[in-house]
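This report refers to the structure that appears directly beneath it.
FYI, not all chains are in this one, though none of them got moved.
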Amino acid sequence: MKTQVIACWIVTSMLLLVISGVSFSQEPAAVPPVEAPMVGPVAQSAAPAAAAIPEINSGDTAWMLVSSALVLMMTAPGLALFYGGLVRKKNILGVMMQCIILMGLMSTLWVIVGYSLTFDSSIAGGFVGGFNKVMLNGVRVSPGGLTEIHRLTIPDLLFMVYQMMFFVITPGLICGAFAERMKFSAMVLFCSLWGLLIYCPVAHWVWAGDGMFNHANAAAKFGALDFAGGTVVHLISGISALLCAIMLGKRLGFGQEPMPPHNLTYTFIGATMLWVGWFGFNAGSAGAANAAAVSAFVATHMAAATGTLTWAGIEWFKRGKPSILGACSGCVAGLVCVTPAAGYVTPSSGMILGVVAGIVCYFACTTIKSKFGYDDSLDAFGVHGVGGLAGALLTGVFSSAEIAGEGKGGVIEGNSQQLINQVVAAGTSLVLAVVGTFIILKVVDALVGLRASQEDEIQGLDLSQHGEEGYIISY
Amino acid sequence: MKKIEAIIRHYKLEEVKNALTEIGIQGMTVSEVRGFGRQRGHKETYRGAEYTVDFLPKVKLEVIVDDGDLQKAIDTITSHARTGQIGDGKIFVSTLDEVIRIRTGEQGGGAV
């Protein structure tokens, strides 16, 4: 155990040292220039044209502070409860531990190098951002240090921390696929590598000013619309989750013994906290308390509403009883699907996205999963992968220029090129996610091993990985 | 000394307890169990995966009685726990070698 721990930390540290080394040697030249235009999830719809450096707007700042807090709340208690309720009692702390450690770990990695890899100007032919912003080098406490398209009326540091919360939750979503069986040390190593090697590039492509899929980047051939991370967050985490589920193999006893959720009340609490927190995720992606934020808020809420009704409704018709797990799954599916579209569509389109999400995710989690027989424990792929893909594509259909801004209409408004762009961006990201996840899993397996031992898995991750029990309600 | 173990429905516990108290039985112990017999469980579905939950929640009542009170106790339990529907439960009777009251060390009938 100890040797693995040490191995694990050595590898991580070396990785970080290498990266930092590269960057620090570059630092003399690192006075952050006001780079070429780029656009992120934030302010895609409200990028001020002028190059004038804006002042801090207190209302926008207030909203983005709150949004950052809300997105953190999504990881925990939100996601931790949503996922935690679905596992067996003996693994509840394992799930929670993954969430809180990711909050610590990914935040730290983001400050050290992740932010730079994502939002610094491109290196490696556009594959990823550079190292000029390593250790937040040049990130200001006032607005204006960001590129023109990201020019917001909030401090650059706030933009940084808001984006950090996305870096925290995205690998957290994957945990749903390997829940109840991955070794803790493997989880730590996997998520670190995945974040830096997969999330950062994809986020750079889609959200950095010179990103090759950033719609606001005039030089981008396939400018995609991704308001709050349909591709960046959900699609790539979902597809990576599927690969994890397959490569780790099924849980012991899967298909033979029942593995019902041990505490659906937690799942419910988590789902509704996700619903609330998602307002920070989607409406916060406007980067300001403006009309785009309000549009995103309403579309988000309506997609969750119809997603809930749709999934529960399908169950009602198909098996005579709507279930609370269905309702919760439906609301999350709706939220996932509306994420890339949130600030670009009307409330009615939001409602349609929710219905579609409810239908396709329902079938992904039931029919498809049981047909192929992989063990995606908590349906990270079924909900985030499938819902994220549906959202990424449908954004290209439903985006409305009136709301999203000129040139951002979708197929419905006659701009079928947009759908092609969405397909290319999503497809490319998907390929990186699959290939990258495969390699990372192989590396992690070689270093520390992916799966907990049989005994550990039977005993439960709470005791075997953390030496604790969740509930001792008997004394 | 006889030990009566009765597996009954949850919502009959209060009634049975009161009835036993009325016939002078002064102590009992209950625990949560799950069981099945003729009455089989139900199906639960979680995201399309269907489980048959065979075990239904029941209450197990343990009452220690003097041999003389046995029949009365059995009758009382039987009549008050009955609904006539499948799943009403069972009563098992066995013989104890000894009963001791921890507080006093008393043994036998006086200890109950």
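Think of it as A and B in the order they're written, each chain with its own count starting at 1.
Just so we're on the same page, a residue touches a chain if its C-beta (ideal position, glycine included) is under 8 Å from a C-beta of that chain, and two chains touch if they have at least 3 such contacts.
Given the structure is predicted, the values throughout are model-derived calculations rather than measurements.
Summed over the full structure file, the protein chains occur with the copy numbers A x3, B x3.
Methods note: only the chains that are shown with their structure count from here on.
In the complex of the two chains, the chain A residues touching chain B come out as 258, 260-261, 315, 319, 323, 325-326, 329, 362, 365-367, 369-370, 379, 382.
The touching residues of chain B, counted against chain A in their complex, run 44-49, 51, 53.
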